[in-house]
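Only one protein chain is missing from this complex, and each of the others stays in its spot.
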Amino acid sequence: MQKSKFLPRGRKDRTVVMVDIRETKSAKAADHFLQVRPGKDFELLTIMRAMIKDQEISEAEVAATGVSMEVLRDLIDQMKKAKFGVMFFGMGLSMTRGKHMNAAALLTFAAEMNAFTKFVAMPMRGHGNVTGADVIMRWQTGYPFGISLNRGYPRYNPGEFSTVDVLVRGDTDCAFIIGADPGATMPKPAIDHLAKVPTIVLDPHVTHTSRLSRVHITTAPAGIAAPGTGYRMDEVPMPLKPALNSPYPSDEEVVRRIKEAIAEKPDWMTNQPQMIESQV
Amino acid sequence: MNAITLRLRQEPVVALEAEVITPDRFAEMSHEEICSSIVYHGKRQLRLDEFFDVDGERSDQLILHGDLHRVRHLGRAMTRGSLTAHGDVGMHLGAHMKAGQIEVFGNASDWVGAEMSGGKIHVHGHAGQQVGAAYRGSLAGMKGGLIIIDGSAGIEVGMRMRRGTIVIGGPAKDFVGLQMKGGTIVLRDGAEIRAGAWMQRGTIISLKPLDMMPTFARSGLQNPTFISVYSSLLKPHGCELPNDAAAGGYLRYAGDRAVPGKGEILVWQEHSANEAY
Amino acid sequence: MLRITGGTVYDPANGIDGEVKDLYIADGRFSSKFETGRTIDATGLVIMPGGVDVHTHVAGGSINFARAMTPEDHRRTQAFIRSKTRRSGLGGMAPTTFATGYLYAGMGWTTVNEAAVPVLSARHTHEELRDIPIVDKSSLVLMANNEIILDLLEEGEDERAKHILAWHIWAAKSYGVKAVNPGGVASWKYGNDAKHLTSKIDGYDHVTPGTIITKFAKMIDELGIPHPLHLHCNNLGAPGNVETTLETMRHLEGSRAHFAHLQYHAYGGDDWGNMRSEAAQLADYFNAHPNMTTDAGAVLFGDTVTITADGPWQHLLYKLTGRKWGNLDVENETGCGIVPYTYRPSNLVNAVQWAVGLELLLLINDPWRVFLSTDHPNGACFWRYPEIIQLLMCSDYRNECMANLPPNIKNKISLPEIDREYTLYEIATITSAGPSRALGLPQKGDLGIGKDADLVIYHQDHDIARMFGHPRYVFKGGEIVIEEGDIRETPDGREYLVQPSYDPEIDKFLRPLFEDRYCMSFENYPVEMERIERSQIQDCVTLGGEGE
Partner (left out) sequence: MELKVIENATCTFCGCVCDDIELHADDMRIHQAKRACILGKSWFLNHTAEKKYPEALIDGQPASLDDAIQVAANYLYDADMPLVYGMSNTTCEAQKECVAMADLLGALLDSHTSL
């Protein structure tokens, strides 16, 4: 682990507190472990927000989260004393009941901790280069995900344009899937709709989604046989250095060729102004 | 002025964006102009009469028939007249509405009356998520007007609302009044968890017991006078609030202390059930 | 080949002030000859070199974070609809990359300088710059809070620090060096700030903001970087900070320096209640010291989003506004704060800020040393430049706007006493010729033979904001890109870089320090040259008597 003039002893100068619903291997690697009751993340974080503002919360209410008042007070004290705190959070927080609000609770808490010391928060992104997708969509469309381009410009509304919702409602009539296997992970009604409409899959393997698709194209695995860039979860881009030469084309090449094949067809959006002053 | 009637003839396969269907627009349009106005079926621009049979012209009274659950943005930003739908309607019903009336004999999808500032929406069936809410990133949701949902509602009812009233007849899901800044939400059949989370101001009145956030402080049973004022205001819309001190009172919760906020949640409590608390 | 005839030309680089003159273009440059080709009749129209923005934030981690934070603004702003040959985009406070190119070109700007790039996100920034069409680009790397360099300065290893600095400039594929709140951003990593030139910096005993500033200016001059130290002073935005700014200027005597967004550094008073303009005092000093250039960082009333590497300031702003706050930390190098903000004429502080930006532009008497900027998007969005031009050119309009300010602003600003009105020649200087010279880009902002054929043709219009907001034609590299509001072509712009020389052995010194501190591989840290599309390396310069 990195050493520096502020933390000359590396890991020894750092304190790791793990908060989870069960004691995992990661918990054993941490200095402290807090077991929170499942589904109580939002309440715990909201209590902590209140406590750093010296608001009174009853011990019983705190205990209902699975963490005692004493432990929580001690944690907050330690956090306030830290020189530089980081809150990492994962899908256990953002994909359980409360979803984006659980993440919002943590981000708000991190922001408010700056009244005492320096704190930042960072999502532990899974799925390889999902951060890259996020970053690129933001600079090219203004929005990170959940985008519709059907009016010729980007619009954003998670819940309306996010994939699971779109599939469950049956609001798409053709799906192009790349670098993901929703056929293995999404709820059944979503998968059923993928099977119903023409689905196109680009993947290095024939996946669950490939099996229910009309078109599967095998591509070279990114970073192993296809070069390019991948973003780290803190939004630092890294060069990819493939070790193998794939017999398959890269995703980049295949998507470009599909895009070019579409561009050869007549445009259906005609008589559009160059710009509109107010959006829908 | 005769009403304009639109009957859905061709069901959309994907979402049909029809923000043109508002009293404001149609009030000035001839029959042909209405028929040829543009709707968006997914990425394609089509004439409205590819989906609807249109009867009438130049009226700000609109009557819609059919299964409109994929038809979005009905009554968007309307400022006058009325829109009545017989059948389910899609997302964004009456979003940004300023005045006029919307009535739906059926269910509505998400974002009913989102960021509206005036007028009245009455959904006789159920509503989806984010009734009267703010869109993502906006600082304020509903800023005025009245929304009545007879049936149930999804999560985040009245999220970041600033003024106005929302009445939910059936049970509401999580996060009612999330980050609320003002206005009133009446829950006639209670809600699931986290009602009032992070609220700054405003009032949530529940006629059923609520699973409270830990960051609200409870004070005693009260019968505030404004309840009867509210009740008489809502009575013409078919909603009455109990305010008989002999029958019971309202448990008052103040919060959310995480903010810290000055919102209040009033939970009706009949005297007979009092021992439970 | 192309010929533009009959236009009234304002070309300060060649001293041409409103002469009717024909221009010839061949192979993307101005030419002395014209044989065959299209002729554009510009009779009655005004011709200027294409605008050059010396200080803007259009690409990279921080503006991209601002985009994520402001969906409510994207929804209400103008939307560019995609065509078969052109990508869609959204304007507003933090425009998308494609829209950034359309909007800059749309008002006749053809070169932009992205003013704040941490080395760690340089690769990202270049990817975004590549997606900004039409305009040419350059970027400045943030260095004045870099731990490794500060450590060397602490130990008095100035010569080695200079090599390390040069190494980083090249690693970031940058065009120059930006210093933001020197020492203060480093302290902010631990929640502190460095407000004065003598402030203590967390973790250092000897180095102060003052030493960082002087040493950086000297190193940059010695390396011969075409653009001088680009400095965001300490104590930004705070009442009374003019003292810090003047002290900083005194530290820099004998060096070149560019003072970024000077408006934010020109306040008197000691709290928000008695904050006043000290633009006149600052302009007096500035006028007497030709070693410096500056950009205004002017403020316009309305909504925007503020983004700066000045993390401590942004935390204060968040506490003042109670609105959204985003904060980024970049390991070992810098950080960034993001706060959406509305400047209101009824707010006394905002009103003073509005006046200070204009006062600086009007009281600094040499238009070759003060440039038009809003520190986009901090003071206002860049696409509102035409409004500022109108404020500079029409004192009547200025007076009209001043009528909306709170009455108690009297004695806090000097704007009401200023009746100077900019001429078109001076506007061409502060928007193009001047910033080109300050950036060390002699091929820009100049309609002379052999220079890049970037120019803009305006209608004569008494409505100045309309005139500058809606050019008749915009040419980039000799190609018509905008014609009467229509985007004609969206060519890819160039990117300017510098390659200062450094001891190749410095790698060996740097590697272990880097590996101790950073969580990425030393080899993967520098941006690969092949990632920069259409790169152009500008030569370093030798400064009179100061070069090595």
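Letters are used for the chains, namely A, B and C, taken in the order the chains are written, and counting of residues starts over at 1 for each.
Here is the rule we go by: a residue touches a chain if its C-beta (ideal position, glycine included) is under 8 Å from a C-beta of that chain, and two chains touch if they have at least 3 such contacts.
Quick caveat: nothing in here was measured; it's all calculated off a predicted structure.
Although one chain is omitted from the display, it touches the following shown chains in the full assembly: A, B, C.
In the complete complex, the residue from A:55, A:117 or A:162 that touches the missing chain is A:162. Among A:8, A:38, A:198 or A:273, the one in contact with the hidden chain is A:198. The chain not shown here touches chain C at positions 82, 84, 87-88, 127, 520-521, 523-524. Along chain B, the points of touch with the absent chain fall at residues 13-15, 41-44.
Along chain A, the points of touch with the absent chain fall at residues 95, 123-134, 136-137, 140-141, 144-152, 158, 161-164, 166-167, 171-180, 182, 185, 197-198, 200, 202, 204-206, 210-211, 213-218, 221-233, 236-241, 243-252, 254-259, 261-263, 265, 268-269.
Simple rule for what comes next: only the chains that are shown with their structure count from here on.
More C-beta pairs in contact connect the chains of A-C than those of the other pair, out of A-C and B-C. Distance between chain centres (mean CA atoms), chain A to chain C: 33 Å. Counting only residues that touch two or more partner chains, chain C has 71, 75. In chain A, the residues that touch at least two other chains are 149, 151, 156, 269. Chain C makes touch with chain B in their complex at residues 69-73, 75, 323. Contact residues of chain A toward chain C in the complex are 2-6, 83-84, 111, 114-118, 120, 135, 138-144, 149, 151-156, 229, 231-232, 235-239, 263, 267, 269, 272-279.
Taken together, the chain B residues at the contact with chain C in this complex read 135-139.
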